[in-house]
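All protein chains but one are shown at their positions in the complex.
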Amino acid sequence: MNVAAIENDFQQKIDKDLFIEPKDAMPDKYREHLIRQISQHAHSEVIGMQPEGNWINRAPSLRAKQILLAKIQDEAGHGLYLYSAAETLNISREELIAQLHSGKAKYSNIFNYPALTWADIGAIGWLVDGAAIVNQVSLQRTSYGPYARAMFRICKEESFHQRQGYEIMAHMMNGTAEQKEMAQDAMNRWWWPSLMMFGPHDSDSPNSGNAFKWKIKRKGNDELRQKFIDKTVQQAEVIGLTVPDPDLKWNDEKQCYDYGEIDWDEFNKVISGNGPCNKQRINHHIKYHNEGAWVREAALAYSQKIQPNAI
Amino acid sequence: MTNQSDLFKYLLHLGDNALIHSYRLSELCSRGPFLEEDLALTNIALDQIGRASSFLKYAGEIEGKGRTEDDLAYKRGERQFYNHLITELPNGDFAYTIAKQLILSTYDVLLFTELSNSKDETIAGISSKVLKEVRYHFVHARDWCYRLGLGTELSHTKLQNAINEIWMFTGELFESDETYNDLYSKGIAVNTNSLKAKWLENITEVLTKSEINIPNVDYMQSGGKQGIHTEYLGHLLTEMQYLQRAYPNAKW
Partner (left out) sequence: MDTQLDLWEVFIQSKIGAHHVHAGSVHASDAQMALQNARDTYTRRNEGSSIWVVPSKFVVASTTNDAEMFFEPANDKIYRHPTFYVMPEGAKQI
């Protein structure tokens, strides 16, 4: 088949809401778009382990420590599912990691902010995971089968993440004056970056044309952001937290919240590498990946010794 | 009648070993040699936190002063911790982690096999659950010993160095403690001195197969069971207990 026929055939499948599977013919641009998006998603899960990992051994109770560790472990697992989905597109995890290290591949901006107090662990679970889940739920219907299946498993497992974060916040808002202050401070610092997680306004989003046509993306940035805001504001009110947005108010006509303008200069500053933790996060990943090389080499050498002809 | 304060201290010993060990394993989260191994080490850490929680909770009940497992984990000082020194040693490279895991999981399998028959029903109950976990920890450590021992020259050297460095902390595991004579004779606690020969046999089998030599060590370190620790423990507790100490009136 020629390229036009392949693309035509492919688009017909997409329009019929059929999933695309690894061995199916697909346009190169579709493959490239998927690799970029899935790997960015995978890297985000893995880099996202760091800000929370910063608090595992300072968790204030054994229960809190177990929950946090299990949650971070889930993130490692989710990174792994997503790398696996990307690997079905004929690119190795090693290559994907090399792209992360060289800066060619990105990860979510949100993890370039520091987790300063225990309340940040609450805010990350509640706001950051909360925002991520809104996006991930919509991706369960993405057109590439392995990506959709990974998303399905991830959504199933992540349902506890947001709850544990909200529980921490609720607990602190019920606690001493210092705890309340800590919780509100975390809210103030994480609210806006969480809204930025949905990306630029659709009108300013350069790559989304094909993403919609190919049904990789099913919903627009602004629609998802609005959904997140509408459900989160109520949760904040219940536990007595103030949303740090003076322009936030209920719009009775549209039946949703109006909100203030996001600071896109800040967004662009962090995305271009100048956030508070960009260097720290990537250096951490490079360091431990490189330190693990001799372990991986040893494992490979051993497998050659015990079963040289097996695989 | 069992001396409750001896039993209390023995339970702290069992709980502290898991608590401090889990701390070091938790530090490895996001630092594994590859993603799958990161998940594996975290699973082991989670088992250890669960074990610490069970033994410390029971310790609090035996003490009878209303202290919870969290009170015991977060509000005791260095001299009131009774874990083995080996559990508090700072992490080294991956070979160091595996050497430590092999030594401790080989020990744990023997210990919890015995303790699951303890005359104290609660200890027996916790221990039968723990036994299933530590059997897996052993298999994980054993297989990695083979891979590192027989893998490359570099991995072999690193594993041998790790075993050499840590070996002087193994003696303490098998010291009998006369404080517990009564608990031993009643079949509540285990005199680990009786496990030493079997431990050495089991670990020798793995190390020999991995082409790793058992080092000659003139002197074994000890003190953990009496609350005399390495300098590392104080720093560890400073971090672990930070929130509880800084905000003593807060509940989390």
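Order as written gives the chain letters A and B; numbering starts at 1 within each chain.
Convention: a residue touches a chain if its C-beta (ideal position, glycine included) is under 8 Å from a C-beta of that chain, and two chains touch if they have at least 3 such contacts.
From a predicted model like this one, the values you see are computed outputs, not experimental measurements.
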| item | value |
| --- | --- |
| Chain not shown, its touching partners among those shown | A, B |
| Residue of A:42, A:56 or A:80 in touch with the missing chain, whole complex considered | A:80 |
| Sole residue of B:140, B:156 or B:229 that reaches the chain not shown, by the stated touch rule | B:140 |
| Missing-partner contacts on chain A, residue numbers | 13, 18, 20-25, 70, 73-74, 77, 80-81, 84, 87, 92-94, 149-150, 153, 157, 292-293, 296-297, 299-300, 302-303, 306-307, 311 |
| Residues in chain B touching the chain absent from view | 34-37, 39-40, 43, 139-140, 143, 147 |
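One rule holds in what follows: only the chains that are shown with their structure count from here on.
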| item | value |
| --- | --- |
| Chain centre separation in whole Å, for chain B relative to chain A (CA means) | 35 |
| Residues on chain A engaged by chain B in the complex (per definition of touch) | 46, 49-50, 53, 56-66, 69-70, 72-73, 76-77, 79-80, 83, 118, 168, 171-172, 175-176, 178-179, 284, 288, 291-302, 305 |
| Chain A-touching residues of chain B, taken from the complex the two chains share | 23, 26-27, 29-39, 42-43, 45-46, 49-50, 52-53, 56, 69-70, 73-74, 93-94, 146-148, 150-152, 154-155, 158, 239-240, 242-244, 247, 249-252 |
